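Missing here: one protein chain of the complex. Every other protein chain is in place.
We call the chains A and B, going by the order they appear; numbering starts again at 1 in every chain.
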Amino acid sequence: MATMTAQDFDAIKESVQAGNKNWIKVGMSTCGIAAGASNTYRALEDELTNQGQTTVSLRTCGCLGMCHAEPLVEVCIEGLPRVVYCNVTEDCAREIVRGHVMGRKLLQDHILAMHYEEAFS
Amino acid sequence: MSEKTVLLQDTTAGSTTGTHDFFGIFKAALRESNLADTVRLVRVADMGIYNQGVVMTILPEDITYANVEPNDIKRIIGVTLKHGNPVKDLLYQPKFRQMRLVLKNCGRLDPSSIDEYIAADGYRALLKVVEQQTPEQVIADLTASGLRGRGGGGYSTGLKWKFTREAAGDEKYMICNADEGDPGAYMDRSVLEGNPHSVIEGMLLAGYAIGATQGFFYIRAEYPLAIERVQKAIDQARERGLLGSNVLGSDFSMEIEIRLGAGAFVCGEETALIASIEGKRGTPVPRPPYPSVKGLWGMPTCINNVETLANVAPIILHGAEWFSGIGTKTSKGTKVFAVTGKVRNSGLVEVPMGTTLRDIVFEIGGGIASGKAFKAVQTGGPSGGVIPEKYLDTPVDYDNLQKLGSIMGSGGMIVMDEDDCMVDIAKFYITFCVEESCGKCAPCRIGGYQIMHILNGITEGRGTLEDLDRLILISRAMKMGSLCGLGQTAANPIISTLTYFEDEYREHIVNHRCPAGKCKALLKFSIIRHLCKRCGLCERACPEKAISGDREHGYSIDADKCTHCGVCFDVCKFSAVERV
Partner (left out) sequence: MIQATINRKPVTVPEGTTILEAARQVQVKIPTLCYHPDLPPTASCGICIVRLEGTKRMLRACCTPIEEGMKIITHDPEIVEVRRTVLELILSNHPNDCLKCGRNQSCELQNLAADFGIREELFTKFIGGNPKDDSTNAFVIEPDKCIHCGRCIEICQEIQGVWALSFLGRGFNSRFAPAAGQKLVDSPCVLCGQCASHCPTGAIFEKDDTLQVWQELQNPDTFCVVQIAPVVRVAIGEAFGMSAGTNVTGKLYTVLRRLGFNAVFDTSFAADVTIMEEASEFVERFVHKKGPLPLITSCCPSWVIYLEKQVPDMVEYFSSCKSPQQISGLLTKTYYAEKMNVDPSKIVVVSIMPCTSKKAELTRTEEMFASGYQDVDYSLTTRELARMIKQTGKDFANLPDSEPDHLLGDYTGAGVIFGTTGGVMEAALRSAYSFITKEKLGELEFEDIRGLDGVKELSIDVAGSKVNVAVAHGLGNVMSVMNRVREARDKGEPSPYDFIEVMACPGGCAGGGGQPYGVTDEIRAARAQGLYQDDREHEFRLSHENPCVQQLYKDFLGEPLSHKAHELLHTHYVKRTTG
């Protein structure tokens, strides 16, 4: 294949960022999986299908560092703030789809709102 | 007016009703101000801020207030919610925050997507280096940055690369040490699982700098998910021409493959790791010669830890000066700690070097989960020591921790409270080292075993005061006579606990008592007569038939038959069994 150039990198960046509108990310490293994230993922997948939701992409990611609060699910729906939910059981996962995604209402008592400093942007 | 979100929590320790109460008050206030439809009010589970009263974050402006009182609400509504401006005297002034450098993209990007890594500026450092920098320039950058090995050795990464580059050899090798054997440490695992490309890029940059054509990931076999994700990432990178022959079209070629560990902590030591890859028994050999001169198959080899490598691409992209601006004078950059134990928030924490232990344990960790008293924090795994309360304000860096008789190690940090017995902790760590010792050198092989034997004796009530002298004698012999770091540091937990908690040892030996209530053999159980309801549940539960009595006379425990299992203590519904 042709050697990648800076322009290729830029193009990939643009394409990835363009796709990032509505998504749900489930933390699926060992800490998450040990806490039940696989079930959480399946519940989300199932409920999204139940609700006929096709524009929200369900993805996986690594460990956010708050392992005591796994399973962690980050939700980004256009027009709503991006939030991380903690201790997301299967029931809670379904509630996320119904309440947050479909009903556009953030869930109470489940958000992790940690603030970090980003070492670089 | 655009929609706003208010995230809310009462962070006073042990207060959940506080959040609900304030929530109610605020909601009412919003309704009064006709903002109920445009302001989203959400109670959160955790703000990451503790003991600052009611804390709230207002989005999208990302303004955070602390110690908010009900009569502040009016101002908040008027200034911030209506006009988007901060109320300055309410602003939360964080002393410090976690700084995401190594973990920046962990939990953000999909580890199985190379595109997401590239979109996060991944492989740009590699492109920059092969197009614009010589290997010597790369090494100069790394050295100027002050990056030190994150696996525990703390050796200057730039210097190690320099020596490997300068050494003579037909082939040079780059090894990523992902053996991560310290109990309680899993930072490397998370980075490999969450952002494997960041480490691959670091390996390629290192290989370019030292002149290596072959790299190895030495991953412990107990990390199957990390192995899977790293292999996938290697394959993806090769597919895109970022790895293999003529990286990004340049003259630089480097292959990378994975080699598995096989359950030996000692193979995290450089020379034992090399022996393991060569197919030999994983035992260390004396240094010098150092691996950078004579390593894998006799060739110059550079071994770097996962976290060290994950720092390399950001340093190349953002500059040595940026990196050395973070941290302390002698320890630059950030460090990822795995904070576990009796702490409320266990997990991975990344902070600039120089953050105090108190901040890590209490500010980020949220303090002791059970609400009991803090006793010590253990750093550096089996090679480290315990740090008691009076030193909690120590800024964390390589040198400070060493002065306290501990080490940074790979970043394990285990928080202990009053229920943890320091003798038991020392016993745990030496038992680990005895199991993991390769057995080659006498000081570690026999010394560790003897220490374990002595500590077993002390925790079972058979210790003597001469044992304390023996512990010191053997510890010194292990420290000075062992062939490798495992043996040399295995006695650190013993020396450290003896230094700070000697009276706890004496209590075990002289009074046959374990103050923390941990050492089962020393626990004494008795029935508190005035609390005992004479139900007989304990008698039935006792596996040794050591409890006798009846409804009329009450029950008592025969101390000679008691094996200190504690079942009676557990089953009594009236807390009538005393345990001392």
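Just so it is clear, contacts are C-beta pairs under 8 Å (C-beta built on N, C-alpha and C of every residue); 3 or more make two chains touch, one makes a residue touch a chain.
In this text the structure is predicted, and so the values were computed from the model without any measurement.
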item: Partners of the unshown chain among those that are drawn; value: B
item: Hidden partner chain, touching residue among B:Leu101, B:Cys438, B:Leu455 or B:Ile557; value: B:Cys438
item: Options B:Gln9, B:Gln214 or B:Ser482, residue touching the unrepresented chain; value: B:Ser482
item: Residue of B:Gly181, B:Gly447 or B:Gly485 in touch with the missing chain, whole complex considered; value: B:Gly447
item: Residue numbers in subunit B that touch the chain omitted from display; value: 264, 281, 285-286, 288, 434-443, 445-450, 453, 470, 473-474, 476-477, 480-483
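Convention: only the chains that are shown with their structure count from here on.
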item: Partner subunit B, residues of subunit A touching it in the complex; value: 1, 3-6, 9, 12-13, 15-17, 25, 27, 29-31, 33, 59-69, 72, 74, 79-81, 86-87, 105-120
item: Touch list for subunit B against partner subunit A, complex; value: 3, 5, 7, 9, 40, 42-49, 57, 59-60, 64, 94, 97-101, 103-104, 106-112, 115-116, 118-119, 121, 123-124, 127, 186, 189-190, 193-195, 223, 225-226, 239-242, 246, 248-249, 314, 317-318, 322, 326, 334, 344-350
